[in-house]
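A protein chain is absent from this complex, but the other protein chains hold their places.
Order of writing sets the labels: A, B, C, D and E. Residues in every chain begin at 1.
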Amino acid sequence: QITQELAVANATELVNKVTENCFKKCLNSPYADGNENCVDQCLAKYMRSWNVVSRAYIARIQQASTSGDI
Amino acid sequence: QITQELAVANATELVNKVTENCFKKCLNSPYADGNENCVDQCLAKYMRSWNVVSRAYIARIQQASTSGDI
Amino acid sequence: QITQELAVANATELVNKVTENCFKKCLNSPYADGNENCVDQCLAKYMRSWNVVSRAYIARIQQASTSGDI
Amino acid sequence: KEIASFLEVENSKQKVQMSIHQFTNTCFKECVPTVDSGDLNAQEEQCLNNCVNRFLDTNIRIVKGLQSLN
Amino acid sequence: KEIASFLEVENSKQKVQMSIHQFTNTCFKECVPTVDSGDLNAQEEQCLNNCVNRFLDTNIRIVKGLQSLN
Partner (left out) sequence: KEIASFLEVENSKQKVQMSIHQFTNTCFKECVPTVDSGDLNAQEEQCLNNCVNRFLDTNIRIVKGLQSLN
């Protein structure tokens, strides 16, 4: 059950961060029009970025735990 | 008592956000002088904005709950 | 034990804030090279700033508690 | 059981409040660039309204987009 | 009872610490634009001092302004 709560916390954090970032990149004051196409592409880019960052970070953690360093 | 604690949390959040926003809009580095007039107007504008945002958000929530969408 | 937990929370907050600020001031996209010299100086400046801010804030608190104002 | 439903209602009210704080913070920054009076002018008010609605549109689109990835 | 007053003192010390973190973060960004040595120069130090004091002035003015609305 704890695992599930953490998964919800993670999903919520992801939704919040993507919304914030893509709102800023795709929409501008005075916000008269939406930009769904940009939002969709931004979401795709964000998820790809998440994967790149994730791989890079985990590679560093493994490297550090192998070399005994942190 | 819980209701009261939440009211305090809300008031604190409001004070913090208004302070941050109005400090940024009314004062500039090297911060030699204050600008009380601007801070007062900024607070008034912020509270009016809070009301506009609040009405717009609640209208969306009601619309969504009526149409069954979220 | 509580005191110790708070000390850890404080140290973590400090590390996070210094890292964020010095990363922003010393490194730039596309992040090809590091800048250890800048990071070291930035850390030194941040700690000195922390001391200045700390003194100024505590002076205000004492002044307020003396005058009965907050 | 009554306590549980009381807590649930308080919790969802609190979430709405916190969202209003967040939207006001985000939209005030973008829609109210200057402080020269305590009133909102017509453009500012329109911008705040649009901002909330576009932010919610973006949020909903991203949630749907993420669900379709699963 | 002793435990309660111990916790209260720890809690208010912790709040002061967290405010110092927040002020240092805000004021460092504005008052220390470049990192070319580990020392603060006179203007930077003055700016940091002013920044804390103006931030607290703003905070107090906003709290009073909100109280007068009630």
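Methods note: a residue touches a chain if its C-beta (ideal position, glycine included) is under 8 Å from a C-beta of that chain, and two chains touch if they have at least 3 such contacts.
As the structure is a computational prediction, the values presented were derived from the model and not from experiment.
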| item | value |
| --- | --- |
| Left-out chain, listing which of the shown chains it touches | A, C |
| Footprint left on chain C by the chain that the document does not show | 11, 14-15, 18-20, 22-23, 26-27, 29-32, 34, 36, 39-40, 43, 47 |
| Contact footprint on chain A, counting only the chain that is left out | 2-3, 6, 9-10, 13-14, 17, 20-22, 25-26, 38, 40-46, 48-50, 52-54, 56-58, 60-61, 70 |
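We adopt the following convention: only the chains that are shown with their structure count from here on.
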| item | value |
| --- | --- |
| Most widely separated chain from chain C, with each centre as the mean of CA atoms | D |
| Rounded Å distance between chain A and chain C, as computed from the means of their C-alpha atoms | 27 |
| Whole-Å separation of chain centres (CA-atom averages), chain C against chain E | 11 |
| Multi-chain contact sites of chain C, meaning residues that touch two or more partners | none |
| For chain D, residues contacting two or more additional chains | 31, 51, 53 |
| Touch-based graph of the chains, sorted into line, ring, star, complete or other | line |
| Those chain pairs that satisfy the touch definition | A-D, B-D, B-E, C-E |
